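Note that one protein chain of the assembly has been removed; the remaining protein chains are unaltered in position.
What follows is chain A.
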Amino acid sequence: MSIKISETLTFECETGNYHTFCPISCVAWLYQKIEDSFFLVVGTKTCGYFLQNALGVMIFAEPRYAMAELEEGDISAQLNDYQELKRLCLQIKKDRNPSVIIWIGTRTTEIIKMDLEGMAPKLENEIEIPIIVARANGLDYAFTQGEDTVLAAMAHRCPEQENWINDEQENEKKSIDKLFSSLPIETGGKDKQSVINPKNKIPLVLFGSLPSTVASQLSLELNRQSINVSGWLPAQRYTDLPILGNNVYVCGVNPFLSRTATTLMRRRKCKLIGAPFPIGPDGTRAWIEEICSAFGIETQGLEEREQQVWESLGNYLNLVRGKSVFFMGDNLLEISLARFLIRCGMIVYEIGIPYMDKRYQAAELTLLQTTCKKMCIPMPRIVEKPDNYNQIQRMRELQPDLAITGMAHANPLEARGINTKWSVEFTFAQIHGFTNAKDVLELVTRPLRRNNNLENLGWTDLVRER
């Protein structure tokens, strides 16, 4: 192996010539998550074509999103932006009657400097539907960062805390009852005490869009440590956005939410709990521990819980142990996934990542470092803004057992005998919490298991070398 792997975390930065999805793709999962929303992507045919192809069949299910397709008249300002958007939004209101319209600004609106933020409040008053503006464009962001821009914009719309305190006085009794009803009977007594514990009255809001089952799994894990999650950003409905304020604690569930975190801290004065992300049993445990320590709560039974999960993963671990992975990088989940896979016994050669926020991901990076030490595995190199061409050259040399990559490279790599897993699947699969650790390994091992089936056929290399 000619490429040196160092002992400490090293960060490199390449040319940024890499393949990833356009951040407007966040529409795909966010419109499903926020049930009463409508996403209007203000852009050109290029954006529309990407969405319709990337989202495949979903388009036919009458989605709650559409393009406001810019025509030549819009670009040359022959048409009035405000009037045009008003016309479209009124039509959307008539057809769908959403609780919120989210305008997704694209590169085109950036370049022609369309003042979406300026127009939104005016139009909002006129048509009486909240309008949120998120600039999720390919000039500034990659793939999952689109969600970050939407949630950061949405954070401004969360109700203020004063109301919440008043409400809470009245609702305290009710909420305690509600908490009890969801708890197993035998632990009831213990939880009663912690409810009385004043520290538990401090609200905790989690941010990051997760499928509702995963969100309730994570809430339940925290409930077990007698922490009550007071809200999620985003909630299932726009009308249920959580209450924020200066004594609200917030914690992220995904590694690509640094703008949202910054907004919550600076603009909404929330207290951010820096933690590794709840991906893999190790990550989930560390995540819960950080939250508990912020609340001054001693965790209970977490170590056993983690141990149990590891044991249940036995079969998968046998498959992955000692195998090597190469992350080409396109969705910012890379650090957390690499950390989990190292803990599973894999060797990570390279972690490509579009953008690395060392402050927001600090706890995750530390955990990565301790995990490497613990597993006696050299630190992987972290490559920001990677260059796909160079990466493929490196991969040729390293011949990893698995490349986690975008769909543009997957088939060509497979044809050259390198196993691949599409990185996009990690974005859409349920990978958070103890319960879903299995799903991550299910994805990672799929190419390896497929190979066990095809291994003896003798044709792995399927291209003619020129």
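Operating definition for what follows: contacts are C-beta pairs under 8 Å (C-beta built on N, C-alpha and C of every residue); 3 or more make two chains touch, one makes a residue touch a chain; residues count from 1.
The criterion applied here is as follows: contacts and distances are computed from a predicted model.
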item: Name per UniProt, for the chain absent here [options: "Probable electron transfer flavoprotein subunit alpha", "Trafficking protein particle complex subunit", "Light-independent protochlorophyllide reductase subunit B" or "ESCRT-II complex subunit VPS25"]; value: "Light-independent protochlorophyllide reductase subunit B"
item: Among A:E69, A:E124, A:D240 or A:E425, the residue in touch with the chain that has been omitted; value: A:E69
item: Of A:I104, A:A142, A:L257 or A:I273, the one touching the omitted chain in the full complex; value: A:A142
item: Missing-chain contacts mapped onto chain A; value: 16-17, 19-23, 42, 44-46, 48-50, 52-54, 56-57, 59-60, 63, 66-72, 74-75, 79, 84-85, 87-88, 91-92, 107-108, 110-112, 137-143, 389, 392, 406-412, 415, 462-463
